[in-house]
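The other protein chains are all here in position, but one chain of the complex has been omitted.
As written, the chains take the letters A and B, and residue 1 is the first residue of each chain.
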Amino acid sequence: MRETPIGTPIRRLDAISKASGTQMYLSDYRFDGMLYSRMVRSTVARGRIAAINMPPLPDGYYFITHKDIPEGGVNELYMIKKDYRCFAEGDVRYIGETIGLLVGPDRGVLLDLEQGIVIEYEEGVPSISIEEGLACKGGPFVGDRNLFCDFTIDKGNIDEVLAKAYRVVEDEINTGWQEHVHLETNAAVAEKEGDKFIINISCQCPFYVRKSVAGLMNRPFEDIIVRQTTTGGAFGGKEHFPDILAGPLLVAVNKIGKPIQLVFDRHEDGAFSVKRHPSRTRFKTALDKDGNILGMDIDVVYNAGAYESCSYVVLQRGVFHAAGVYTIPVTRVRGRAVATNTFPSDAFRGFGAPQTLFAIEVHMCHLANELGIDPLELKKRYFNKKGDITVTNGHINDTVVLSEMLQQVMEASGYAQKAATYKPGSGKGIGISFYNHGGAFTGNGEQMIIKAKAKLHRRADGIVAILVGSTEMGQGLQTALAKIVARVLDVDQDRVVYDNPDTSCVADSGPTVASRSTMIVGKLLERAALEMKERWEEPGEIITQAEYQHPEGYPWDQSTFQGDAYITYGWGVCAVEVEVDPLTREVITKGVWSSHDVGVPIDELVVKGQIHGGIIQSLGYAAMEKLENTAKKGFKQVGLSDYIIPTSMDFPAQTATLVHNPYPYGPFGAKGMGELVFNGASAAFIDAVSRAVDTEIRSIPIPPETLTELMKHGA
Amino acid sequence: MVETSYIPKDLEEALRLRKETGAKPIAGGTDLMVAHRRGTGVVPKFPWPVMIVSQLAVFKGIRLEDGEVSIGAGCTCHEIEVSELVPWPVRMAASLMGAQSLRNLATIGGNVCNASPKADLPVPLLMLDARLELASVSGIRQISLNDFLVGPKKTALRDDELLMRVIIPAVNPAFTYLWYRKIGTRRANAISKLSLCAAITIDTEGMVTDFRSASGAAGPRIARNRMVEEMLIGIPITDIEERLPAFLDAYDGILAPQAMPEYRRSSTRRMLEHFLRTAVTRPAHGIIE
Partner (left out) sequence: MVREIQFRLNGKDVSVICDPLKRLLDVLREDLGMVGTKEACGEGECGACSVLRDGAIVTTCMIPMGAVQGCEITTIEGLRETERGKCLIEAFADGGAVQCGFCIPGMVIAAESLLASNPHPTNEQIRHGISGNLCRCTGYDLIVDSIRLASERGNGLW
């Protein structure tokens, strides 16, 4: 009998409970004696706190500040660095910085108290935009240049190439803030059990939360137990951000002793949570007289906001993806993360790659326009191939099947015919983009930093429990990992369980980020399952474990950023067809076609769900998700009536295909894919719109009013 | 103790409460409950007493009376959308408000009385010369919608009055061509960025006997101006092209958009141009798209 392929869909483990409404999320739980809390936040973007005038607190109400941090604890949340404070102390750096936490039994009273607090500031001059940050408007507040980091990677000598070029094309591409809009807002309940602190929290990375607060509480890790609650969407917005809730809550629980809930409402989540980094990418591209690309000098700046958080790492990924799927003979990429007085930017699906991938795709189109050829023709000439040298002087190790994927998308979309018949400016356009996403942590991060472990436990009742810190947040990880384990053990699917992790019970399999969980943690579980299978006949309980092993032969130097930034990539091609309404300039998307190389899908339906969802999020990013920030008020579009995300009517049904391209180090040949699917549709959309209106577009998002301005004045 | 909320059981009680306490009605609540929300688990708080009127049958019903369409203030967008008595542009506007769940709650009375410059129903209603019937303990009066809408969020509703119904007069002869277009922030479930309702009547001789147009979200108030409309009335339809530039400039003059001025002005121009030029070609279908 032939085994069904691993990709054949099964019913998701969490589908029935979620569809029938029995699945509990954080705000659905009630704890005995639970108190509520509200954050009190800075209302100015930069300044010193001169005075905090409190209304009288009724009995049973508390105002928790940095003064309540336990003895020996430090006012910090340890993310990548220890620069992020739990509570503002002395100065404030952005609108929305936590100053204190109001705690008490009645949410109405808390609201009144919050509105009764008057904080006096000596206001400074804030910098909001990338330009203001670089110009150190108001004086630098990070180092002497407002830069969290500034680094350059060279492949060959770009100065020579630029000097001898027949011509140099300059370009600048900008992208804006983007809000995650996980439908479940940020939410946590902290409590004490004996002398241990418990945090029940909607999050991606329970072990990150634990690490971030241990120093604050002056406790060893074991004293802090993080229990992930079923997470209603995350997209990177619950990677480090839950730390911002956990810190003040624990300080409060330590003082008050009762369970305390903190659940953001939608406006708080919109105004006072992390966002995708805005970016500015500049190109100087050297061409010879035949129109060949000789080299590119790329200057990438991300707006990191007021704290570094993971901006350096986000920027690295942006820089390493700056040449897109193209092998450019000579490159220099400089990356800077600039500090501004805005809410810290943080992880968001794609983690820095979408900005530079968008920029290179748009720039390639502009180059094609300069050369008078179809952008697709230009792009095809430079497709990465196995063995090609990357911008970090490492290698493309994958067998790259972009041509085959392109073929699929061309056939499904009718690209060639449409591109030929829709004349520039005709109101109709079709665009195409190419993208990739490096799998797992950059460089040797998996080996040097994460050191993931995974554990399997065959319980006395014969059920096999997956014990890892990786989390389900909607992406289908529980199903994928349980499927891998059941398949290796050759047991029925319902014999494998995978509960939301509790840091006191599970192995630290690393954070649920970087599209690493199926590929890396899935592989560890495959190995743990293989061992368990060998010992299957043993009586009683069995525990098996696996630890990460880095494949040999993929050198990386983290100090110089040289070598294989990623062992493997997922790859994608996307085509988008649009019509621009001649009267209203509304862009109507007529078709969306894509092909992806995810190695081997562990579950085709889960993968399909990721593709369709990621692409819509990317189209929203380009088309409508406008998010402005002002020095006086902070983010402007904070509720769902102002911050516009796509509905079911905004984009048509998609056609998505996959290519089979097994990755030797992934479970069943699988690679990461959760972020890949976000990385390209925005560029295809902009390519299509640009062609339809015969106007170059250099900035997203592009709602109709912006498009109208552009068409009037030119880009 | 002064009550903060009431649930009157009939109109008489509602009018009395209105008079004595100044209580404002909550109909669908889609404006009021949102504007005064205080978050999860906290009861919304209003700066004045309120009364819930959604249960009162007296505000319901869509009827034809003496050739005029009467829509009860408590009729929901859904009821309006599916009623064949209601003129097409009003049904269209109702059908494009929010989403189904909103249309099941939101009322015409609330939409009109909220007087938002972005409200959708007043745009075709103003174009159709709708009147409002207002009631108080001292009696009933009628007022044109045009006089009722005073400014952004300001109406001529008196402190003791309730809106009873919206009356749409018959149009005789019927319009030859109609236009309604809402540009939302997205393709569904969206507040208007701009809207335009227009109508033209052409007689058998090819003369324009009536022309009207109203713009939503293009200024502090829904915009309509009879003098500007009259620039196109009384001329042969074939002369429209000639009058178009002066008319469009004059129409532009009645718009006063604060944000996105270029977009709102130029889109309005293009839509009017398109509507009128298409009308000149005399298509068979009365609704121009």
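Following the convention adopted for this analysis, a contact is a pair of C-beta atoms (placed from the backbone, for glycine too) under 8 Å apart; a residue touches a chain by one contact, two chains touch by 3 or more.
Just so you know, these numbers come straight off a predicted model, no measurement behind them.
Trainee: Consider the whole complex, including the chain that is not shown, and state which of A:Phe235, A:Phe358, A:Tyr422 or A:Phe685 touches that chain.
Mentor: Checking each option in A:Phe235, A:Phe358, A:Tyr422 or A:Phe685, the one touching the absent chain turns out to be A:Phe235.
Trainee: Tell me which residue among A:Thr22, A:Asn53 or A:Ser559 touches the hidden chain in the full complex.
Mentor: Missing-chain contact among the listed residues: A:Thr22.
Trainee: Can you work out which residue in A:Asp68, A:Glu97, A:Glu132 or A:Glu184 touches the chain that's missing from view?
Mentor: Candidates A:Asp68, A:Glu97, A:Glu132 or A:Glu184; residue touching the omitted chain: A:Glu184.
Trainee: I'm checking contacts with the chain that's been left out. Which of B:Ile52, B:Val137 or B:Ala250 qualifies?
Mentor: B:Ile52
Trainee: Where the complex has a chain not shown, which of A:Ile645, A:Ala683 or A:Leu710 is the residue touching it?
Mentor: Checking the options A:Ile645, A:Ala683 or A:Leu710, the one contacting the hidden chain is A:Ile645.
Trainee: What is the set of subunit A residues that contact the non-displayed chain in the whole complex?
Mentor: Interface residues of subunit A facing the absent chain: 9, 11-12, 14-25, 27-28, 180-185, 230-235, 265-266, 473-476, 605-606, 608-609, 611-617, 639-641, 645-649, 651, 653-654.
Trainee: By the contact criterion defined above, which parts of subunit B meet the unshown chain? Give residue numbers in ascending order.
Mentor: Against the left-out chain, subunit B lists 1, 3-5, 7, 26, 28-30, 33-34, 37, 39-41, 43-44, 46, 50, 52, 54-55, 78, 98-102, 104-105, 188-189.
The rule is short, and it goes like this: only the chains that are shown with their structure count from here on.
Trainee: Calculate how many whole Å lie between the centre of subunit A and the centre of subunit B, each centre taken as the average of the chain's C-alpha atoms.
Mentor: The mean C-alpha positions of subunit A and subunit B differ by 43 Å.
Trainee: Across the complex, what residues on subunit B touch subunit A?
Mentor: Checking each residue of subunit B against subunit A gives 38-43, 99, 181, 183, 185-191, 193-194, 260, 262-264, 266-267, 270-271, 274.
Trainee: Under the definition above, what is the set of subunit A residues touching subunit B in their complex?
Mentor: Contact set of subunit A toward subunit B: 27, 36, 107-108, 111, 263, 265, 582-586, 588, 624, 641, 644, 646-650, 703-705, 708-709, 712.
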